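Once you've had a glance at the structure underneath, I'll fire off some questions.
What you see is part of a larger complex, with each chain still in position.
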Amino acid sequence: MEHHPEDTTMTFHKAKKVVIVAEKIIASKIAAVIEEQGGKGYTVVQAGGKGEHGSHYTSERAAVVDDFSTVRIEVVVADREVAERISKKVVEKYFDKYSGIVYLMDVEIIRTTKFSPKS
Amino acid sequence: MEFLADFFLRFLVQFQSPTLGFLIGGMLIAALGSNLKIPSAIYQFIVFMLLMKIGLNGGIEIREANLLAMALPAFFSVLIGVVIVWLGIFIFGLLPGVNKADGFATAGLFGAVSASTLAVAIVMLEEEGIGFEAWAPALYPFMDIPALILAIVLASIHEKKKAGGSEVKVEVWQIVKESLRGSALSALLLGLALGLFTKSEPILTSFYEPLFRGFLSILMLIMGMEAYDRIKELRSVAHWYAIYAGIAPLIHGFIAFGLGYIAHVLVGFSPGGVIILAVIASSNSDISGPPTLRAGIPSANPSAYIGASTSVGTPVSIAVGIPLFIALAQLVFDL
């Protein structure tokens, strides 16, 4: 089981990553946008930080209002189009009222099917 | 005069209460820059324990209570929640430099109810030996939910109008569900149900009750630290929020005390129950209210309403409101 014939041919393919930092309170809505726009998965970590709208604590420390701490969500997609759609949709729908940022990055992936919309 | 003297005496004595002491201690060490922190997990657990105790206790005693007697106080609770929000919106409408949405949200938060303040009131009444109806803490949702709904509905109507839209559709049922699903109300109602339907006395008296006051002391410490920490946020917004937060809790409490007195005369609502009603009116929501309002009125700035509530409203309703309403009750009901 240790050796696959295709291993030697494992190659890297260009893909995009969208990173979103947003209030925990809208995290599930953002997840819905991601899936709707064709993202096949995403990774979430608890975050804190500072921006235009002041400081957000990490949820490590007792805060009476925990839901205002932030999360960092990242989505890897094979297709630049999908990444752009997710980014724009999130900015458009949420970031006039809620705190948060979005940015894109280049990545290289091996298993492209994991990151392409179920077509 | 005697009332004033009595109140001031009581007020001063209460500063020796460890509950208040921990609140002030928390503010003090935060002001001095202490690195002491109570972990978030502990805070969430403490809130759960307090609400479960209040719920179990209520559930157990409700079993043989005459729930009909609850009808009028429950109706008054709804009324108070609604009146507080209307009043708040009216007041903020008159004030210059106050963002509309922020006004709606702040009024909603002060109409809603704080479980922590309620817990302090219960301890204080026990200390004073003043009894109250077992179902009195269950008035909480009757005031909390209508206040939140009204604030969000009015804010949505306002927003829609501003945007030129005509038909206004707010999902009221959605807001009710969100409120009931919030961690505070869930725990309280679960406790009530378990108290009502299971033989939970042994677990209440051996576990939840003995830990109640101790956990409350730690909760007060956390709230004191947070009150101080949020003052700077409050400074970044119009000072009207702070002024409102300093006065409104007492006015709300007096309104509720008056209605409670009517219920006392009409259906024999107990003096302790009247105090509980005044305290929940005076309190402003700290756990479930903020996220509900953040979701419901997203254009409101959380620094305004949370700052006002955490840094001013809650300390005032705990440290000034509770002893005030107790002293008032002792005078009025000749306790």
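A and B are the chain letters, set down in written order, and residue numbers restart from 1 in every chain.
Please note the rule applied: a contact is a pair of C-beta atoms (placed from the backbone, for glycine too) under 8 Å apart; a residue touches a chain by one contact, two chains touch by 3 or more.
On a predicted model such as this, the values are computed, not experimentally measured, just so you know.
Look past the single copies shown: the full structure has A x3, B x3.
Heads up, the rule we're going with is that only the chains that are shown with their structure count from here on.
Residues 37-40, 42-44, 222-223, 226, 233, 236, 286-287, 290-291, 294-295, 298-299, 302-303, 306, 310 of chain B touch chain A in their complex. Put simply, chain A touches chain B in their complex at residues 23, 25, 54, 59-68, 97-98.
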